[in-house]
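Apart from one protein chain that is not included, each protein chain of the complex appears where it belongs.
Chain naming follows the written order as A, B and C, and within any one chain the residues start at number 1.
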Amino acid sequence: MPLQLNEAELDAFMHEVFDQVADDFQVERVTETELTVRLRVQHRHLRPGGTVSGPSMFALADVSAYLMTLARIGPKALAVTTNCSIDFMRKPRAGVDLIAQTRLLKLGRALSVSDVLLYSEGQADPVARASLTYSLPPA
Amino acid sequence: MPLQLNEAELDAFMHEVFDQVADDFQVERVTETELTVRLRVQHRHLRPGGTVSGPSMFALADVSAYLMTLARIGPKALAVTTNCSIDFMRKPRAGVDLIAQTRLLKLGRALSVSDVLLYSEGQADPVARASLTYSLPPA
Amino acid sequence: MPLQLNEAELDAFMHEVFDQVADDFQVERVTETELTVRLRVQHRHLRPGGTVSGPSMFALADVSAYLMTLARIGPKALAVTTNCSIDFMRKPRAGVDLIAQTRLLKLGRALSVSDVLLYSEGQADPVARASLTYSLPPA
Partner (left out) sequence: MPLQLNEAELDAFMHEVFDQVADDFQVERVTETELTVRLRVQHRHLRPGGTVSGPSMFALADVSAYLMTLARIGPKALAVTTNCSIDFMRKPRAGVDLIAQTRLLKLGRALSVSDVLLYSEGQADPVARASLTYSLPPA
């Protein structure tokens, strides 16, 4: 199964189904097994001290695994997250965007599994890691 | 170690440190090992179709484990989430609040562990379950 | 869907499909949503110091979620674990069995979700908690 949606098509689909948050995210690069997404950090993503909040990091990991899956199965809004395990490892740097690097580890008939590393832009060490399972709608 | 903060004190602390989201949450009941928190569902918590979004459910689980921990160690803003594993099991019901039932499973010197069941108000089956580890500041 | 297998039937099924380890486990009690399983701790389950090893605790949680699922769907060996998140919270006590208390949180068409608390027999505080997802064979 080759790539079904490119960067622009993934962005357009996000605006169609998640219009209220789609401007927060920018799809930067997609291949058959990898995806890069940027969180354009706004004031509403922050905690006191200027660091990105846990729920904003979760949201970035979740949307990344969703778009990675749709890039392969096509624009099926009904894929739903069934599990996420996330480790918060370092405090994100204030004043910079977050970059999510996603790998698709499995694309089965019923489930996809991805893992995601989150970085403060320009930093070498990840701020968080997550793995996510999506349940896929029947063909 | 008995209870350090009651319901009103937990609400007050939330407003002090997370003022931008504190009105979303209401501490309903706290004991030495259990906590009930309500998410007052607003439009910004929803996905298309009127269901509560994954990041909003994560945020409710996370704030619940945080407040459960602080209820026992006192108002120490520096406790940080290190891990969360969350299973999304059912679609939340549209138009009702979410209720989080938290149990404190461990309160150690360095880590606390809690698990959380999330319910659409008035429903018997949970919509999600989560377990969270918080790293505690040195005494 | 009522209970399909009682305690004796679950034990018999374990001996049929996992004969090499079935004697390690004893099903003590099953209801439509809860299951109690004992790990009869043997030398091969121990780490130096006499405490039960992590893999043995994982195995107990895993078999418990499997049997809880089969108790409801019937003896279908093809159910497979897709995810487990486990927190190790306290050192098990030496010289006593482990008891697993399982709750079935969801039994869907394609997936079951259970959580499990593990106790050293006779102790009030759990040594570990786990949540497990099983993928169910098509009907």
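Basically, a residue touches a chain if its C-beta (ideal position, glycine included) is under 8 Å from a C-beta of that chain, and two chains touch if they have at least 3 such contacts.
In this text, all values refer to a predicted model and were calculated from it rather than measured experimentally.
Participant: Have a look at A:E7, A:E34 or A:D87 and name the one touching the chain we're not showing.
Facilitator: Reading the full complex, the residue touching the unseen chain is A:D87.
Participant: Mind listing the subunit B residues that contact the chain we can't see here?
Facilitator: Considering the whole complex, subunit B reaches the absent chain at 82-83, 85, 110-111, 133, 135.
Participant: Going by the touch rule given at the top, which residues of subunit C touch the chain that is not shown?
Facilitator: Residues 17-18, 20, 44, 47-48, 54-56, 58-59, 62, 77, 80-89 of subunit C touch the chain absent from view.
Participant: Give me the subunit A residues in contact with the hidden chain, please.
Facilitator: 85, 87, 89-90, 105-106, 108, 113, 115, 117, 125-126, 129, 131, 133
Rule of thumb we're sticking to: only the chains that are shown with their structure count from here on.
Participant: Whose C-alpha centre lies nearest the centre of all protein C-alpha atoms?
Facilitator: B
Participant: Could you report, rounded to a multiple of 5°, the rotation needed to superpose subunit B's C-alpha atoms on subunit C?
Facilitator: For the C-alpha superposition of subunit B onto subunit C, the angle is 180 degrees.
Participant: Using mean C-alpha positions as chain centres, tell me how far subunit A is from subunit C in Å, no decimals.
Facilitator: 33
Participant: Just how far, in Å, is the C-alpha centre of subunit B from the one of subunit A?
Facilitator: That pair's centroid distance is 23 Å.
Participant: Please list all residues of subunit C that touch 2 or more other chains.
Facilitator: If we look for residues of subunit C contacting two or more partner chains, we find 85, 133.
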